[in-house]
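Just one protein chain is left out here, and the rest sit where they should.
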Amino acid sequence: MSDLYPICRSITGDGFRESLRILGREIPLEMREVPTGTRVFDWTVPKEWNIRDAYVKDAKGRRVIDFQRSNLHVVNYSVPINRKMSLGELKEHLFSLPDHPDWIPYRTSYYKETWGFCVSHRTLQALEDDEYEVCIDSSLEDGHLTYGEYYLKGRVDDEVLISCHCCHPSLCNDNLSGMALATFLAKFLGRLSTRYSYRFLFIPGTIGSITWLSLNESEVSKIKHGLVVACVGDAGKSTYKKSRRGDAEIDRAVAHVLQHSGQDYEIQEFSPYGYDERQYCSPGFNLPVGSLTRTPHGRYPEYHTSADDLNFVQPAYLADSFSKYLAVINVLENNGRFLNTNPKCEPQLGKRGLYSTFGGRKDTDLYELALLWVLNLSDGQSTLLDIAERSGLAFSAIRDAANALVQHDLLVEIQA
Amino acid sequence: MSDLYPICRSITGDGFRESLRILGREIPLEMREVPTGTRVFDWTVPKEWNIRDAYVKDAKGRRVIDFQRSNLHVVNYSVPINRKMSLGELKEHLFSLPDHPDWIPYRTSYYKETWGFCVSHRTLQALEDDEYEVCIDSSLEDGHLTYGEYYLKGRVDDEVLISCHCCHPSLCNDNLSGMALATFLAKFLGRLSTRYSYRFLFIPGTIGSITWLSLNESEVSKIKHGLVVACVGDAGKSTYKKSRRGDAEIDRAVAHVLQHSGQDYEIQEFSPYGYDERQYCSPGFNLPVGSLTRTPHGRYPEYHTSADDLNFVQPAYLADSFSKYLAVINVLENNGRFLNTNPKCEPQLGKRGLYSTFGGRKDTDLYELALLWVLNLSDGQSTLLDIAERSGLAFSAIRDAANALVQHDLLVEIQA
Partner (left out) sequence: MSDLYPICRSITGDGFRESLRILGREIPLEMREVPTGTRVFDWTVPKEWNIRDAYVKDAKGRRVIDFQRSNLHVVNYSVPINRKMSLGELKEHLFSLPDHPDWIPYRTSYYKETWGFCVSHRTLQALEDDEYEVCIDSSLEDGHLTYGEYYLKGRVDDEVLISCHCCHPSLCNDNLSGMALATFLAKFLGRLSTRYSYRFLFIPGTIGSITWLSLNESEVSKIKHGLVVACVGDAGKSTYKKSRRGDAEIDRAVAHVLQHSGQDYEIQEFSPYGYDERQYCSPGFNLPVGSLTRTPHGRYPEYHTSADDLNFVQPAYLADSFSKYLAVINVLENNGRFLNTNPKCEPQLGKRGLYSTFGGRKDTDLYELALLWVLNLSDGQSTLLDIAERSGLAFSAIRDAANALVQHDLLVEIQA
């Protein structure tokens, strides 16, 4: 994340390419290039934006606003400009946050050609009535939209989609934390043999998912579960935004993991505002894709400001988020449906060494309880997650019980 | 309401006719007359009751109870009587309210031929042991049951039923407030072009709705939504009693309006006791008819007493009730079902001027959010009310968003 932080990313351009190259050190990411002007549903792939330098100089030639110090200073996708103007004219192109006078806001103008600078409110207020030299050395020209894709083949063609946006410049929680988590999740899963195939997308927000969906429309039906990863490194509690379906397996799997995490958490209903789940959950696709974050976008003061920096995101929170993603994948991978081979009355667990010898104790232990639940509900209808939900026991306990019962031929898995 | 207040109404008779005539100044009400003896389902249209005068005179000839001072003094539908009797005998025919010693109760005896007087408890206790002349100059003879009907033709034959009872004498909230609201609602809608046809019924309670249903059985299936109007002028919070179905569109529309009213309110499940919704919701009809009141019948101390007078009902509360009825009708009229013409990913709202130019702000505004919700859920299944409910946004915001999207060809209405 430290390497990625200084790079000026946008929805297109060399900053995006450079970022993918850095991620490519960890996983064999494939880089895709889609030409400007390509029609993607109702949208068109925009011109490619690149920027070398930008500043505002006062009459004495001092850089009072300097892109070299923070790439947030330039409104993302600003068209080139190089001329002198009064403070009054300049101010119409300046953005600041009066409530947080030391922070630089993050602003974009992807689809209307204009320019602007973002500054701390203190800087804005210190600007004197002067003539200023305004320079943005950018280019907005036909080129490409770039994105990264990494596909892990599993035992079945059904896919789990992990999608993150990579189009924000120096913003750490909103952008880099998701990119980092997705990368290391991909690296981790790449070493395992999985049931599902996994597809990781590193894309520019909105236009990236629209482009991918448009180019891969025939493959979309393979996606059985999906998560949009973002804002996973701050100190806030884990928050899950459900898919549009609301009761998809991914929705239930994440809810189960959070319920059993022993930590505070929040489950939110779907809404059509947010990250790329907006596109995955558009009515024409309606994919089972939710978003597992910590504090959601827009809910923390540092959101979309220079305060979302390398201090705002902490390793412990990233690690905790990572373990929750893994736990969710563990549920998806193991959420089979089984048949009790001995459905009339309980089988005699004791003679198989699965049950304690001395009777009469006050409580059964959790392991024996998990065995009984799995036996009782494995009528061919219930998945292990169904059983975990109804029993109130953790999925891992239910899965361990199912494995033990399979070993004793008391349970057989039903192939989907 | 002041003009209607002094008239002695009952379930039949000239008081009812005179009341309809007064309402007829505002709307072209049609007056229906149904002869005594007409069989209406399990019931029979009763004899017509009229009354000119009634009193109890003491031995000195003073009117100690006088119908001219309040028509509540006579038990409604009392048979004629004119003779002298002891206080003891008289008392068996007197009704009072010990808990509210200054109030006169309201009592009826429609279906058993008897007579009686209602008096304040103070009056009752002041009666001395004397010989009293008791006179009720009433008639109970073959005649007619009268009711008023006003039909507004809309673009479709499907109907909204607005029904109120008009059979109570000097009672203001329970009777007159509903008659007034229904009349002015009819007058208001009469000036508009509506999608639904509207049927307003001004009827005697119970026997009136039974009679109307019996005479119009073949038309009943046109009623798609209905409200029984009563008790809409007191200071209490708005209260909605659901139809027997419980999840009819009218139930959801009223609940939505009350939820977004910014005021306290109450939603009650259906029960078979109440006003004429009892008949509309009988199992053989099971019409989607609820009742939107303020404090429901029987829940305020003034209910069915002389204290339910012109002071108990206030213009501000009537106006508030009126606006809620209009809001409900607005939902019903506009609750279309639409299809997103661009269901795969979001359409690009920005290029159509429907979305703000500068990105990166913390929140989207409500209007943009409404656009996204309408697009996301307009898959041909959801109505605008469904979308309003799921989004938590006001129906009016959802409807405005739908209108804007239709104008930009991003949405088309599905004809029912």
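Which chain is which? They are A and B, in the order written, and residues in each are numbered from 1.
Please note the rule applied: a residue touches a chain if its C-beta (ideal position, glycine included) is under 8 Å from a C-beta of that chain, and two chains touch if they have at least 3 such contacts.
The structure displayed is predicted, hence computed values, not measured ones.
K.L.:
Given that one chain is not shown, which residue among B:Phe16, B:Phe67, B:Tyr106 or B:Tyr265 touches it?
P.N.:
Reading the full complex, the residue touching the unseen chain is B:Tyr106.
K.L.:
Touching the absent chain in the whole complex: find that residue among B:Thr146, B:Ser209, B:Ser238 or B:Ser321.
P.N.:
B:Ser209
K.L.:
Which listed residue (A:Ser86, A:Gln125 or A:Gln348) would be found touching the missing chain in the intact complex?
P.N.:
A:Gln348
K.L.:
For chain A, enumerate the residues touching the unshown chain of the complex.
P.N.:
340, 342-348, 350-351, 357-364, 368-369, 372-373, 375-379, 390-391
K.L.:
Spell out the interface residues on chain B facing the chain that's missing from view.
P.N.:
Those residues of chain B that touch the unshown chain are 40-43, 75-76, 95, 105-112, 114, 206, 209-210, 213-214, 217, 244, 269, 271-273, 278-279, 281-286, 298, 303-304.
Here is the rule we go by: only the chains that are shown with their structure count from here on.
K.L.:
What is the Cα-based rotation angle between copies chain A and chain B, on a 0 to 180° scale and rounded to a multiple of 5?
P.N.:
Resulting rotation angle: about 120 degrees.
K.L.:
With chain centres taken as the means of their Cα atoms, state the distance from chain A to chain B in Å.
P.N.:
53
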